[in-house]
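Heads up: the structure comes next, in structure tokens.
Apart from one protein chain that is not included, each protein chain of the complex appears where it belongs.
The block that comes next holds chain A.
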């Protein structure tokens, strides 16, 4: 059997002992930190319920809240742009950069600095700007490392989690300092100096958004390094990129969500910085950007929103806890997924947000253990949603719920893939037929037990890691029949 790209990448990571250890250690650390934060089950239960209902309520009023947000942002002097596709978002950003740099002397050294934003990864902004000849410098330490290595983030919170200290030291030697040294504090100092020079020259700062408050027109950004604050205050123009699902109704809803986010993500009660941005620099202020722009990106989100089951996934606050607890993620690492968002949440989002070929097989790459759903701070039923994608892949969801689907106009795009072949369907049909006919089932299981020595010793995949399956010499049904312990339901009914 030929391996898919996903499997091939997974297999190579599985053989990389060092990488296995770095992932495992990092995940163990994050799991432990989160555990310490939520060691009171009652508090966790209550807070999670509050958080998930805030997001559920906000989503139920999404169109209205977005319009309100647009109005309040405008009121605060923040300009709002709507982007349906990644390309539209990129074009808007390009236009804004051009407008800003046209009025200032161009500087070849990073006119654009960027704080950590997964949405910018989603729209492949760095790649796009590079093609346009505009360097865009990552300023989050993890993202900076990943950019030096010309890679993509392997984790949504810890982008460079796959890099060892030696890897980083080597990268810094080549790109930053010219000398190899692997003392962490020194490396951080070097990066800070390198970045600070760029910050001073940058004319445009790009950031993400963790929450946007419709009532007050505030965008909220959490971070630990202070680079986010630099990106949003130093340059002349600040562009904040957000998915449309980030909007919440009021400021009072913020504290529980912040608490869930930082405790789930890094095990911190609160992050070092919480930036609340509610407008450009005013006349009497000495610093801050002259212009603030917010780009509201759809990119498949409204399709998920239209679907009553998939709408749940829009509650996601991108804390990363689902990947930290995922036994598949911990082993195959973030790059194996080949998608912007890796891990369990990525498996749900990718088929809708991305065009990667692996997207349709990802929902199957799970043992459905449920660890993700258990730790999700906003109660997204991830395993249930994986099942839904599986049913979409086989076409059975649409065939059963067809009537519902004709009623909605903007539905999730179904996923397809050659893995879900007619052959597989036939196997399940046969399996079903067998299990619907007890006599036949008994006969088949009888045959299996009687011919057990003839069963294949090797069963692709299974026996690579396990001894071959040997059935018992008599089934439970056979034994109970011998002892006349079988009851027949039809007789009971009579």
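By definition in this document, a contact is a pair of C-beta atoms (placed from the backbone, for glycine too) under 8 Å apart; a residue touches a chain by one contact, two chains touch by 3 or more; residues count from 1.
Here, contacts and distances are computed from a predicted model.
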item: Name under which UniProt lists the unshown chain, selected from "Nitrite reductase small subunit NirD", "FeS assembly protein SufB", "(Fe-S)-binding protein" or "Transketolase"; value: "(Fe-S)-binding protein"
item: Candidates A:45, A:180 or A:428 - the one touching the absent chain; value: A:428
item: Sole contact to the chain not displayed, among A:283, A:436 or A:454; value: A:436
item: Contact with the hidden chain (one of A:39, A:269, A:282 or A:464); value: A:464
item: Where the unshown chain meets chain A, residue by residue; value: 7, 10-11, 14, 327-328, 331-332, 364-371, 373-374, 384, 387, 390-394, 396-397, 399-400, 419-420, 425, 428-429, 431-432, 434-436, 438, 441-442, 445, 448-449, 459-469, 471-472, 474-481, 483, 485-490, 492-493
